[in-house]
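All protein chains but one are shown at their positions in the complex.
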Amino acid sequence: MQPCSESIREAAKRLLLEKRVDAVIGFRKGTVPFMNEPFLARTPEQAGQLVWDGNCAINLANYLPKRTGSVAIAAKGCDSRSIVIHLLENQIRREQLYVLGIPCQGMTDKRRIADRLNGRQVLQAEETGGKVRVSGRDFEQSFERADLLQENCAICTHKNPVLYDELLGQPVEEQQIDRYVEIGKIESMPPEQRRLYFDELVQPCIRCYACRNACPACYCPTCFVDESKPQWLGKTTDPTDTRTFHFLRAFHVAGRCTDCGSCERACPVGIKVRLFTMKLEKQVKELYGYEAGVTQDERPPLDAFRPDDPEPFLG
Amino acid sequence: MNNPYLPYPVRIDSVITETEDRNLKTFKLVFLNAEDEKKFAYTPGQFGILSVAGLGEIPIGIATSPTEQGFIKFTVNKVGKVTSHLHNMKAGEIMGVRGPMGNWYPWDLLEGKNVVIIGGGFAFTTLRSSIVYMIDPKNRSRFGKIDVVYGARSEGLLLYKDELAEWEKRSDINMHITVDSSSDPNWKYNVGFVPAVTRQKAPSAENAYAMICGPPIMIKFTLPVLTELGFPPERIISSLEMRMKCGIGICGRCNIGTEYVCKDGPVFTLEQLAGLPVEY
Amino acid sequence: MPDIYYTAKENFAGVIERLMGRYRVYAPVKEDRCHGFAPLRSAAEADLGFSNTRLSPKGLFHPQAERMFEYSLAKDDPQAGIVKEAQKDFSPRVVLGVRPCDAKAFDLDDANFNTETIKDPWWVRRRETTTMIGLACDSPCSTCFCTSMGSGPYDTAGLDVLLVDAGEGYAAEVLSEKGKNTLEVTSGWSPVTSAILPLTHKKKAAEQSIGIAFDPAAIAKKPMLELYNSPTWEEVQFACINCGACTFVCPTCWCFDIQDEVCGDKGERLRLWDSCMFPLFTLHGSGHNPRSQKTQRVRQRFMHKLKYYQDKYNSGPACVGCGRCVQACPVNIDIRQVGRQMVSQGCSCPA
Partner (left out) sequence: MSDWEPKIIAFLCNWCSYGAADLAGVSRLQYPPNIRIIRVPCSGRINPKFILAAFRHGVDGVWVSGCHPGDCHYIEGNLYARRKFALLKSQLEYTGIVEPGRLHFSWISSAEGTIFAEMARRVVGSVVAAGPAQHFIKKQAEVA
């Protein structure tokens, strides 16, 4: 994947020198293994700091709403779909944007690596070909990259950007896969067990709102959490309040979520919050045949209707 | 251990609607326990935290002066959850008050000095407290000339109208009441914005302190006028507002740089503010 | 009586059990993927083989949500609307296995909660009734930088006893009267008369394994407004998504909100962790917000920790170098990097 850093830097420098854009949104090398920092390069010199590797999971479309001026953005498949959602929802204008499309082989999940290492600290990590080599104070180990992918990446069906002005690298092969195996497992639980499952799932939540804020689709000026007249939910980690938060957060992105996994990656306590959004994604696909951000020709499903929409809620 | 978060229970003695838009009401509160009133010994410029059980707390400047005994008053603008509820409360109902909080106008420095008070809109509450305090027979001799410029958008939006009229009659205080505009042919005071009226009345800066409280836009345009009149920054005193929760410098939200507005303020001189980030 | 005691590891479960007979004991317990402080139900639950807990132990003193007061809102209740203290359990307790960095955080937070004039009653009571038994840190994380923040893996600040893993057993250094009393009731400790030399080596080794992050004293020396107006914040803030992860995991972030909650005709006043990262934190009722921009909020967090605190209390920074914010930040904003930028700001050479 190393060559891609080069091509992003090159493209960014060119765009900035030509004054085609005011800035380029990408990543710069992180300070700890398996992390990169979203970065805004404003000058050709700063563009030299841009990198691309398997730790660029955070959805950069999150930095677009309300932006002024023109900007280039590095976009993987999921980012590009979120950009489409932003365009549909008028959060940014197409003419402001220059999309550097990046075919994506999936991003690594630092939690999965930690699980494999039993508490040993990674001090250095290196990606070469299909392998990830990690080393710490007194160990060195190599993993298959494919085994370390974020869960959303492992089941991704839109690795290639759906929208771009320039494609960096060759398109990668898309996989045919059942995305909803895990959701199916939960659906098949008896209702009581399902309730307990979700109670336990959100129990560690500290209400830091990292999941909400990492989400490109969450840009309401005042979030329902902060509304006070009336106040819809309490602000403690009380179980009912926490469940209300996670339910409504997911519902707000129904039909707009591109399963980029930023929410789950951002969660400091490791809650699998995608289990909420994935179910909605599945429903939207089944009922309305819609996939978020794949096309600009169709409104998001909750902003549209058909006369013969199904009514499974009746009766 | 004395719990600084625990409000003293008070009874609403009366509620007065101050302005014609009905957005400002003055609540006269009486302590349920007489000893609490002693604990709530305050100085003009300080604020209290009003507590409404079930709704929350709000920081509000104390509108009464310690020279008035037996009750305290707060003038409250209706903006949010707590204030909206408070506006629907009636005499006889129970609520709470914590405080007094913060610092106060520097009365020791003001001793023997002329005082120019400039207020706008509903930010007149602690200035009212200060005026009542200074013109009290026991205190009046401690201060020199008192000039008051007080403006509101219209006559109906002036606070404490009865008292303003009384002060107008007194000879030991120069009142300059103004409204932005008036359609009332019988309006006998000034018309014009506070900065303009201040310039026109030109209270002398000699041996004088200015105390200024009002909306940011008024302060912004009045400060240059005061400088023109010769007030140095250390003799211009202002009181700041900030979102607050604890009121005692612990909860962490009301800081401007190193200073907590609730504990180290709300009263600052312009000189002090110049050394702090402009984040208020 | 000497200041250092020793017990074999095989006796340690017994020590914990005896502690549990006298105190409420909190210790690191293995959760799903990480450790967290929890009240022990059995000695076996305590797991001292952890790098550090995911959340700091600050919640044991300043809980994420705390019932401050309660009141009745019943129409026929003559006491309705009168806010009253809530009953709490302040019986003596022991917090076992606190890392030295986290323990130092309590000393730093005391400057806020326990001052000459104003004392936070819940914080102060809990501090008084709690014995802190620390555990020296022999394998610091890559994100640790305690030594730069005036602490260290064997720091004794904020502790009553410091345990050191001595291989076959634990050495316990008694640091206060409270610590001494606590060890006495547990028995099973034998006094150590001479200094244990290998432990001094271990301490040095642990300290040396931690790199220097930045020099907070250099930040203290810079004028506040120069740092405040620095262009560096524009770069630092870009990635920030304004979640509260850094502040909630931080052992020294004490800011809180006060909220009333009503359930039927009973109500309570709660205080909950709040975060300077949230726009609501400073939003006035009028709609004005002195820190409406992300840059302002990000700057506030770092300035508060590394500059305002130092200036206000004439001490070191309000950071103990535990590295949790570095680990928890979804977008890799690294306080060590920010600190370096603050130090180098205004200097012509790059840091």
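Labels A, B and C are assigned to the chains in the order they are written; within every chain, residues are numbered from 1.
Keep this in mind: contacts are C-beta pairs under 8 Å (C-beta built on N, C-alpha and C of every residue); 3 or more make two chains touch, one makes a residue touch a chain.
Worth saying up front: this structure is predicted, and the values here are computed from it rather than measured.
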## Note on the structure
Not-displayed chain touches, in the whole complex, chains A, C
### Task
Would you mind spotting which of A:Thr43, A:Thr222 or A:Thr240 touches the chain that isn't drawn?
A:Thr240
### Message
Even though one chain is hidden, which residues of chain C still touch it in the full complex?
### Response
63-67, 88, 261, 263, 266, 268, 270
### Query
Given the full complex, what residues of chain A touch the hidden partner chain?
186-187, 191-192, 194-199, 224, 230, 232-234, 236, 238-241, 243-244, 247-248, 250-251, 254-255, 276, 279-280, 283-284, 287-288, 301-305, 307, 309-314
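Here is the rule we go by: only the chains that are shown with their structure count from here on.
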### Message
I need the common contact partners of chain B and chain C, sorted by label.
### Response
A
### Query
A-B versus A-C: which has more C-beta pairs touching?
A-C
### Summary
The distance between the C-alpha centres of chain A and chain B, rounded to whole Å, is 50
### Query
Residues of chain B that touch two or more other chains: which are they?
80
### Query
In chain C, which residues are in touch with two or more of the other chains?
257, 259
### Query
Which residues of chain B touch chain C in the complex?
1-7, 9, 32, 51-58, 77, 79-80, 83, 93-96, 216, 241-243, 245-246, 248-258, 263, 275-277, 279-280
### Message
Quick check: in the complex, which residue numbers of chain A touch chain B?
### Response
228-229, 231
#### Entry: Sites on chain A touched by chain C in the complex
30-33, 35-40, 58, 62-63, 111, 114-115, 119, 121-123, 137, 204, 206-210, 212-214, 226, 234-238, 262, 265-266, 268-270
